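A protein chain is absent from this complex, but the other protein chains hold their places.
Right, subunit A next:
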Amino acid sequence: MTTPLMTVEDLSISFKIEDRWCRAVNGISFDILPNETLCIVGESGCGKSITAMSLMKLLPDTAQLGGKITFDGQDILSMKEKELEGIRGSRIAMIFQEPMTSLNPVLTVGEQIAEPLVLHKGMTWSDARREARNLLDLVRIPDAEQRLGQYPHELSGGMRQRVMIAIGLACRPEILIADEPTTALDVTIQAQVLALLDDIRKEQGLSIVMITHDLGVVANVADRVAVMYAGDLVETAPVADLFTAPSHPYTQALLKTVPRADEAFELLPIEGQVPPIQLMPEGCRFAPRCLEAHDACEVAPELSPGPHAVRCWAREERV
């Protein structure tokens, strides 16, 4: 078994709401392996984005963090701000959902790609600019030389997301976190950007953590998938296993909400809603909406061991 690049153990993130600490992320654990694409899937508000942010400890001061995130033998969560600044953008990079607003409108594309190189790699601006040109080639932006002098508003959405990727890749990070990188793009551009990310992962040998709510994206690019529901990690599996043998009732229900082209079948929405964070049930957080819920579900189940892990009492019994 390969040694993981990053290990997340029992990560919990709480926010104070009306004088009470509410756990938005409820003790989740997973590994990031070298040169893989790990997709974290879940609906809005399930905690996937703040999980991604916490991998670089990028959360506001109001958040209370618990657990351990080990990267290169060090615990990210106990690092000082100065140490974190040395890792962010240089060894772990992140790209965001909105390419329209993630670039600084008053700085040129070239300046924005060159800046992390100057800061983290100590390059001169002229060297960094030359490297920026190579990076634009890497993310397949034509007329790289000319693009360097342009401002973000002169580029299309897809172009801007490519520029974001170039900035993220500038310092050759080991992990690239992509927070819904294609949500704001239309479908054809989405496919291009996903293919690009996958090619770059193979070429550069980096690991990608992709946050998404789109199971189509997951099927396209993931090696492994982690499914989150209401702050819990409910199932993690290699991508093929997840689609052929989904084990958690939530994953099963989720897959039934995706339209398919090959057979006629009825879309089944998941009944009910995610409970608000202040009113989370004590036991299994999915129990109120689960068709298979029974008495045991009043106590929260543990994540089962193994590569295909499930957090559900029903599965425990079956194994």
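Going forward, a residue touches a chain if its C-beta (ideal position, glycine included) is under 8 Å from a C-beta of that chain, and two chains touch if they have at least 3 such contacts; residues count from 1.
To be clear about the criterion, contacts and distances are computed from a predicted model.
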Per UniProt record, name of the chain withheld from view ["Isoquinoline 1-oxidoreductase alpha subunit", "Peptide/nickel transport system permease protein", "Diguanylate cyclase (GGDEF) domain-containing protein" or "NADPH--hemoprotein reductase"]: "Peptide/nickel transport system permease protein"
Residue, one of A:C22, A:L84, A:L196 or A:I277, that touches the chain absent here: A:L84
Contact partner of the left-out chain, one of A:P105, A:G122 or A:P142: A:P105
Residue of A:I76, A:A93 or A:L254 in touch with the missing chain, whole complex considered: A:A93
Hidden partner chain, touching residue among A:E115, A:E131 or A:D232: A:E115
Contact set of subunit A toward the excluded chain (per top definition): 56, 58, 84-90, 93-94, 96-98, 101-108, 115-116, 119-120, 146, 149-151, 154, 164, 167
